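For reference, the structure is listed below as structure tokens.
Shown here: the complex without one of its protein chains, the others still in place.
Order of writing sets the chain letters: A, B and C. Residues in each chain are counted from 1.
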Amino acid sequence: MFGELIILSAVLFAVGAVGFLTRRNAFVVLMSLELMLNAANVVFVAASKQWGGPEGLASVLIVIAIAAAEAAVALAALLALFRVVGTEKIDEWRALRG
Amino acid sequence: MKALVLPVAAGVFFLIAVMLSPLFTGRRWWVALVYLFAAAGVLAVMGLTRPLAGSHVAALRLVDDALARIAFIVAVAVAGFTGLVVADYRRANPHASGEATALVLASVTGALIAAMAGDFLLLIVGIELASLPVYVLTGILRNRPRPAEGAMKYILLGGFATGVMVYGSALIYAAAGSTSMIAAVNALHTGASKHILIAGLALFATGLAFKASLAPFHMWTPDVYEGAPTPYTAFMSAVIKFVAFAGIIRLFAFFAFVTELKHIIIALAVISMVWGNFAALVQDNVKRMLAYSSVAHAGYILVPLATGHKEGVVAALFYLVLYALMSAGAFGLISYNEGEEGKGVTFEDLTALGVKKPLIGLCGVILFFALAGVPPTGGFMAKFYAFKAAVDGGLWWLALVGIFTSMVGAYYYLKVIVFMYMKKREGTGSTGNAKVLTVAGVLLLSLFVLAYGVDPKSLLDVVKVAAEGALQLLY
Amino acid sequence: MIVEWVIRALGIIAVLSALVAITRRNPIYSAVFLGLNFLCLGGIFTFYVSPFVGAVQIIVYAGAILVLFVLAIMILNLRDEDLGPSRRTVVKFFAVIAAIGVVWLIITITAGFVPPGREAGTISAAQVGRALLEAHVVAFEVISVLLITAVVGAVVLAKKRMEV
Partner (left out) sequence: MEDAMLRLILLFPLAGFLFNAFLGKRAGERVVSWVGPASIFFSFATGVYFMSQLAGLGEHGYIRDVIFTWIASGEVSIPFSIVFDHLSGWMVLVVTGVGFLIHVYSIGYMHGDKGYYRYFAYLNLFVFMMLVLVLGSNLLLMFLGWEGVGLCSYLLIGFWFTEEERARAGMKAFIVNRIGDLGFILGIATLLWGSAVVSHPTVEFSQLQAVVPRLPEWVVLAATLLLFVGATGKSAQIPLYVWLPDAMAGPTPVSALIHAATMVTAGVYMVARMNFAYSAAPLAMDVVAGVGVATAFFAATMGLVATDIKKVLAYSTVSQLGYMFVGVGVGAYAGGMFHLTTHAFFKALLFLGAGSVIHGMSGEQDIRKMGGLKDKMPWTYRVFLIEGLALAGIPPFAGFFSKDEILFKAFASGHKLIWAVGIAAAFMTAFYTFRLIFLVFYNTPRYDESVHPHESPPVMIIPMAILAVLSFIGGFVLGFPHHSLIEAFMEGVFRHGVEIHGASGLEMGLMFLSTIVAVAGWAVAYRMYVVDTTLPEKIAQRFKAAYALLFNRYWVDEIYDTLFVKTYLGISDGIMRYIVDDVIIEGFLNTAARTSLGTGRQLRKLQTGDVQAYGFAMLAGVLLVLAYIVWRWAT
């Protein structure tokens, strides 16, 4: 079971990475980031059971909190940027380059 | 419990600043005073606790050693400097400076936590607390396109790096049964799950490499450095890099067991030095140039670390402290010349600055010669120790790459000075109003950079203790 | 035995819903499927080792973070024609290749490895709480600072008028 869960986490991480790299909509890109963090949580949970200790589960809670904090700031920044440039499409943000 | 004194002190001052700062937003001097008050208070608390040689691991997975203290002092000092520069900067660029003060101090708190972390998850939390306010500070001029875009890019890529780091720490947990560094070392000794642990460490180091702007994880750097308001660029270029490298130095203790990781470090160092220096050659915007130079300097700092010796750690720490001073000072100087956000930051805009403002000109000469690594500045000493450590560790060719690329780098640093002393055409930067606080801050940093070049031993003795402590933790 | 198959089923649904989430053109659909993904993961956590963590996963992720996303999407009020074409196929191709690489590498590295500890049955909320306040107490405290910072930061960035 442990091995299968690791595979699940790897696949989720990879799906998150693909979403992060290919989607133009910034909201979906941010969701992909959440997917990647969740993939790590799966590893924490699986390993926590095998080790027979609750530390990994406590780690999950902390990771969730980090994800929440990041999501809040990211969405606020996205709103601010949207107000200025009028688009949420990632590849149209090209004021900074070179 | 003694290990808690520092974070608690930092937290208390953070909270005080949060509560007080909106009261003082109206006046320029108050902003600077809040920063200085916080800095002085934290440093005073630090003075009350005995300075530590060696390394003390508390039950709370906190490490109180000289490395943590140096990181904290640098972070506090740079924050104070930022306060001075911001106080002048916000006249032409009004922004929520009360909140900004709170955010800077929160970032300093995060830097301390990260530097004291004896646990991978705690290290992530600390770095996150150091970075999150910087994301916001980048975009704090939120109705201008470049800062807003820079913030968003920083958040997206920073989130990606956090994801990789968290995944790495999850693998470490799976292999070691705990995220504490001690447990990880013990697991390395027993060796059953060594490669998983190494993979976890490597992923973790990748995230740190992102924060330290090491190529190829550096690509956010120029965009974010250019987009962010210049005083906050000064802050992040010094503090975030310092924290990331403090983390790398903590991880460094593992390399004693895993010497093969050396190759990854060498590769990162070479790519960073080459990419950073060559890309900086063709920039017109000084902030972007300094961003690429920041990448190159990250490479130089990695050079001595690749040896795996204690001397390497000493040299890297020495370099790191000086880089924090030089870089913050250089961005402060750009901020001096900047009017409204983004106006006055190209090479052309610096024309005749040194002629018109001799004191700033002198600072510029010191800082940019230091960045270029020309004696008698501290930048030369930093490069000297770094490359010497590499040669002593048998990596003479890596030192040669460093020397050659720093020759390339000398070109664009000198370009700044040449423009600063060129007459005739008028600079477009707004130097009309006197920016007394900025000048004072930049001058102070320049003098430190110069003093450490003339007398490097005073700093070297300190970082030696720090390096010993950091390595002692896990052996 | 049954539990294992339930977990497998949930895992498959989680992967599928993640795939759907990152391929929808409308971000609202993405959010919905992401919610499904979180629910599945919460289920896995619950059945595998800890109902408490599973509940937190569902409450915080599906209940709070996703709602935040949906709220933000609603505020911007994106219409369908704003969604535009997606990335070029080449980009997608390389991304998928890279992703397969990541999966393959992680599986190769972890192949055959099982942590050598004592396998636990169910871990109670009390145990998790104790771990949080013993092993991770500093992180736990710092998280509170992190969250307050995030609130300050989000307000600074998103509030309509505040140029002091």
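Miscellaneous remarks
Note that in this section a residue touches a chain if its C-beta (ideal position, glycine included) is under 8 Å from a C-beta of that chain, and two chains touch if they have at least 3 such contacts.
Here the structure is a predicted model, which means the values were calculated and not measured.
Here the chain not displayed is in touch, across the complete complex, with A, B, C.
Screening B:Leu36, B:Ala92 or B:Ile264 against the full complex identifies B:Ile264 as the residue touching the chain left out.
Interface note: of C:Leu10, C:Val102, C:Ile123 or C:Ala158, the residue touching the hidden chain in the full complex is C:Val102.
Contact with the chain that does not appear here is found for just one residue of B:Ile198, B:Ala212, B:Val286 or B:Leu445, B:Ile198.
One of B:Val164, B:Leu353 or B:Ala466 touches the chain omitted from the figure, and that residue is B:Val164. Counting over the whole complex, chain B has residues 152-153, 156-157, 160-161, 164, 194-195, 198-199, 202-203, 205-206, 209-210, 216-217, 219-220, 222-223, 260, 263-264, 275, 278-283, 311, 314-315, 354-355, 358, 362, 365, 369, 374-376, 380-381, 384-385, 388-389, 391-392, 403, 407-408, 410-411, 414-415, 417-419, 421-424, 454-457, 460 touching the chain that is not drawn. One chain is missing from the display, and on chain C it is touched by residues 87, 91, 94-95, 98, 101-102, 105-106, 108-109, 111.
For chain A, the residues touching the chain absent from view are 17, 20-22, 29, 90-91, 93-98.
Rule of thumb we're sticking to: only the chains that are shown with their structure count from here on.
If you compare B-C with A-C, the chain pair joined by more contacting C-beta pairs is A-C. Chain centres here are Cα averages; for chain A and chain B they lie 26 Å apart. Centre to centre, using the average C-alpha position, chain B and chain C are separated by 31 Å. Look at where the CA atoms of chain A average out and do the same for chain C: the two points lie 6 Å apart. Taken residue by residue, chain B touches two or more other chains at 121, 125, 128, 132, 135-136, 139, 142, 151, 171, 174, 177-178, whereas all remaining positions touch fewer.
In chain A, 6, 9, 13, 16, 30, 41, 46-48, 50-51, 53, 55, 59, 62, 66, 69-70, 73, 77-78, 80 are the positions where the chain touches two or more neighbouring chains simultaneously.
Listed in rising order, the residues of chain B touching chain A in the complex are 121, 124-125, 128, 132, 135-136, 139, 142-146, 148-153, 155-156, 159-160, 162-164, 166-167, 169-171, 173-174, 177-179, 222-224, 226-227, 283, 288.
By the touch rule above, chain A contacts chain B in their complex via residues 6, 9, 13, 16, 20, 26, 29-30, 33, 36-37, 39-41, 43-44, 46-48, 50-51, 53, 55-56, 59, 62-63, 66, 69-70, 73-74, 77-78, 80-81, 83-85, 90, 93, 95-98.
Across the complex, chain A meets chain C through its residues 1-19, 21-25, 27-28, 30-32, 34-35, 38, 41-42, 45-55, 57-62, 64-73, 75-80, 82, 88-89, 91.
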